[in-house]
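Just passing along the structure, written as structure tokens.
Some chains have been omitted; the remaining ones sit where they do in the full complex.
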Amino acid sequence: GFAVIDNHREMRVGYPEVIYCEGKTLEQVTEIIRYMLSKNNNILATRATRQMYEAVKELQPNMQYNELARTITYRIKDIEQTDDYIAIVSAGTSDLSVVEEAKETAEILGNKVKVITDVGVAGIHRLFNRLDDIRGANVVIVVAGMEGALSSVVGGLVSAPVIAVPTSVGYGANFNGLSALLTMLNSCASGVSVVNIDNGFGAAYNASIINHMIIGKK
Amino acid sequence: GFAVIDNHREMRVGYPEVIYCEGKTLEQVTEIIRYMLSKNNNILATRATRQMYEAVKELQPNMQYNELARTITYRIKDIEQTDDYIAIVSAGTSDLSVVEEAKETAEILGNKVKVITDVGVAGIHRLFNRLDDIRGANVVIVVAGMEGALSSVVGGLVSAPVIAVPTSVGYGANFNGLSALLTMLNSCASGVSVVNIDNGFGAAYNASIINHMIIGKK
């Protein structure tokens, strides 16, 4: 019958399917998750509304909803956490929803995560206070809106790969994230690559691949 | 007869006239400078070609040409230098021509200038090594291309006004300076204002006004 399950981003064993809820109806989301539960999969749904969450909680009461991240998660299998970790670094409070999406994604993909927020470049001492945590990571995700300068500074301070996520936080000449996006693409620090504006999921997915390959679970 | 002298940006006594040479013919530039010499003015011409310089040197052998800055200058009157200074801070070698345009402008307008180059954010320790010089200035001009992050970092470290000059240095998603321009306009550090891409002249002119007002020569 109904067959919209998104196999095309299916992941390898042990990884959950990921449902991108934007532009899907309540019915479509529910049906996909029902199907995945029947396959004994972990669940990660992004850009989910609370209403979607209420609906899928009917199917399985242990579903979790992260309001800020707008994610639905469910762990049917125990996820063995790695020792090595991914650092998620961000500048301001307003970027937190992207940070949370990245965190939820990285964790359900089996990664340990350290979140370091409120270290924007306009008060750079704050960043230096947290440098050990950042330098200890296998991969660093930098989340920043407005001018997005944080990724260049971090990129110059660490030897691990940096994945930069521009956010749409800001106004005026920010042009909905274009400003931070261009900054990150033009970073004069080497070792920085970029994902789409507000794409916390994508950054964490990338980081997870790299982290797992380093650990050797490849 | 011929009367294109640019009075409309005429400056107060003691300041030189400024000639913007782009889009002017050799003849126009020569005529304007001949006229200004006859009035016993200091001379500053920006965006000047060496060919223009050769021509106006015929009029007055003490004309100076700064190849990198593309400026022609001539000091007919002694310029009393201020004690307080303007700092010009820049990231890379490629921004040097804008730095030089700013320096030539600031100096002929009677300001002491300290130039601090090669302190891009990707190696931020270099910036910290020069912090005393930067913090000692009455006004700080930040010149940066590529992602232009330097202005946010400097803006967060100094209490003086920062005038940011995006440069067109870079390639690809830099879009001829758009990237640095947007970064600077969206700076999360307070105290940063912005002039046009590559406009070293404008930044220095602004800085000079402020510096002189602080000194009290207003």
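A few points about this structure:
Residue numbering begins at 1 within each chain, and the chains themselves are lettered A and B in the order written.
One rule holds for everything that comes next: a contact is a pair of C-beta atoms (placed from the backbone, for glycine too) under 8 Å apart; a residue touches a chain by one contact, two chains touch by 3 or more.
Just so it is clear, the structure is predicted and the values come from calculations on it, not from any experiment.
Shown chains number 2; the total number of identical copies in the complete complex of this file is 8.
FYI, only the chains that are shown with their structure count from here on.
A rotation of 180 degrees, rounded to the nearest 5, superposes the Cα atoms of subunit A on subunit B.
Subunit A and subunit B have Cα centroids separated by 43 Å. The part of subunit A that touches subunit B in the complex is made up of residues 91-92, 120-124, 146-149, 152-153, 155-157, 170, 172-175, 178-190.
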